[in-house]
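Apart from one protein chain that is not included, each protein chain of the complex appears where it belongs.
To keep things simple, chains are lettered A and B as they appear, and every chain counts its residues starting from 1.
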Amino acid sequence: MNAIVVPLIIAVALIGTPLFIIILAGAAYGFWSVQIDLMVLPIEIFRLTENTLLISLPLFTFAGYLLSESKTADRMVNLTQAALGWLPGGMILISLLACSFFTLLTGGSGVTIVALGALLVPALKSAGYSEKFSMGLITTSGSLGLLLPPAIPLILYGVVAQQMDIADVDIKDLFVAGLIPAGIMVLALWGYGLWSQRHQPVPLTPFVIREVLKQLWLSKWELGIPLIIALGLISGWLVISDIAAITALYVLIIEVFVYRDIKLSSLPRIAADAMKMVGGILLILAVALAFTNLLVDLQIPTRVFDFIQAHIDSRWVFLLCLNVALLLLGAVLDIFAALIIIVPLILPVAMEYGIDPVHLGIIFVANMQIGYFTPPVGMNLFIASYRFKKSMTELYAATIPMMLVLMLVVLLITFWPDMVLFLVR
Amino acid sequence: MILLAVTQILLRNFVGISLFWIDPFNRLLVLWLALLGAMVATREREHISIDLLRHYSDRLWFKTLQRIAYFFSALVCALVAFHSSRFVYDEFVYQTTTFSNLPAWPFQLIMPIGFLVMALRFAHALVGGTKLTHPKTHTNISGNKRTVQ
Partner (left out) sequence: TVLKIATEYPDGNAILSELRMAGERIEQATEGRVSFKFYPGGVMGDALAVRRKIRIGQLNGTFIHSTAFSYEYKNAQVLNAPLLFRSFEEVDLVRAQFDDELNQGFIDSGWHTFGLIEGGFAYLMSANKVHGMEQLKQQKLWLPANDPLSEKIAKAFEINPFSLSIGDVLTGLQTGALNAFLAPPTGAIVLQWYTQADYLLDAPFMYIYGVIALSERTVASLSESDFYLVEQELTALSQRLNDLARAENIRAFDALSSLGISTVSLDDDFRHAIESEADEATDKLISSGEFDRDLYQRISDVLTDYRNP
């Protein structure tokens, strides 16, 4: 039966059936073949309402659409050009830092690409970078920053590890240990960007303080956005879903009434566009829950790690296999499900090999970060496909080089523990 | 949604009141957004898909394959719509409640309705909904959005 149905599902996937249908079909067939009532599908889809963080998705999306429909990108390019135009790849660096900052706030649920994508891609393009590179960079950066505090995956890893009574993992240690790897990832992507775009005409401009001040003045209202987010977090008035609401309201006011880039009459269309995209993404998240539940029910992750444990006896081979297994699981599982299921399986094994639990946490999250844009089913790719109106195959081509760059970084993180741990131990 | 969230923040920080129903209500709203958005995306053929064969979209065999895809999609949506209605019925029978002790099932009705509408829309496209031969579909099939501007 498997021999017929699985190729059939793959075949209909290849002829352009919507992905949410493919995921649903896979889950439905899986549950059916182990005789579980298919009512499990709506039960899982309804679990979308368990997650409080998702409330911020529509709000940040709306804000992102407003920003992309106004002249924010132009103002941002001009300002970056004035302030960092002397630095090769200044716009790349700004994009990477903006994405990291946004992801550490929103935890990599794809909100980054939605909110910043349509702003940064045009900005990169008008700064002189190729479209393919710009898209690849933002798709890749949509999960950059998961290693920076206070991103939720690291906290969750710490919590899971502490509950196991076998390792003493301080969450602050995880935060400190994540800094250097995250920095290296940013620098590596920046360096790759400079190298891959060396033939693109990206003129350097001298630093003129008056021009910088002028551009600062022009973008003063938009500079308030990061300020609101930072103040909201520090002052303690707001939690993430609050920040999303305030940001959306603030962006609405400045773009419609202050800059007047957006007409009041076009707001319904923008809202409808934003909601349509949010709907598509949320539906994929929802059906992915059902598919993840199938893997959980069949105890697939457990079997993968039992296999690794049974067949490997060297620490380095273990780490390498761990990377591969995490990448594969990261490409199909949601990061939170992956943390809860896999960490209890691998932590005891890893400790037998003498691997530091803090180091393991960083390896884990770094791999999961790449899993977000691993073809064929990384969530970042889906979301970028919506946001940039590009086909999946184009996005695969655009992101694969950057995926390789980050995989090299992950190997570096994996096999040079001192680099990760010297600030901690 | 913005209004609700902002009201909640203002109340919490300035009046010291936290309304219990806003957070669960917002989370149900997320489910509604997911299905309403997906229904619109189905109407406009804007779902993401893997589109290896996009370049052959002028060929006749491509249209046939596309019909197979629509057929398959309609089938899957109908299946989920059926099980969703069983789910909602069960929730009604077991009297599950949501915020403020309201029954949960009316909020869950969007699931069978949403999937049923999607099934019908895929079926409509299958039997030759006008959009199949519409020239604009060339860009739409790939999951790309028709440019509105």
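Keep in mind that, in the parts below, a residue touches a chain if its C-beta (ideal position, glycine included) is under 8 Å from a C-beta of that chain, and two chains touch if they have at least 3 such contacts.
None of these values were measured; they are calculated from a predicted model.
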Full-complex touch with the removed chain, picking from A:152, A:229 or A:335, is A:152
For the full complex, which residue in A:97, A:176 or A:296 touches the chain that was left out?
A:296
Full-complex contact with the absent chain, from A:50, A:313 or A:418
A:50
Full-complex contact with the absent chain, from A:84, A:288, A:341 or A:383:
A:341
Chain A positions in touch with the non-displayed chain are 36-37, 39-40, 43-44, 46-47, 50, 52-53, 150, 152, 155, 158-160, 162-166, 171, 233-240, 293, 296-297, 299, 337, 340-341, 344-345, 347-348
Residue list for chain B contacting the dropped chain reads 12, 16-18, 20, 23-24, 87, 90, 94-99, 101
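Following the convention adopted for this analysis, only the chains that are shown with their structure count from here on.
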Centroid spacing, where centroids are CA-atom means, of chain A and chain B in whole angstrom:
23
So, in the complex, the side of chain A touching chain B is made of residues 12-21, 24-25, 28, 38-39, 41-43, 45-46, 48-52, 54-55, 57-59, 62, 237-238, 241-242, 244-246, 248-249, 252, 269, 272-273, 275-280, 282-286, 376, 382, 385-386, 389-393
Sites on chain B touched by chain A in the complex
1-2, 5-6, 8-9, 13, 23-24, 26-31, 33-41, 44, 46-54, 65-66, 68-69, 72-73, 76-77, 79-80, 83-84, 86-88, 90, 108, 111, 141-145, 147-148
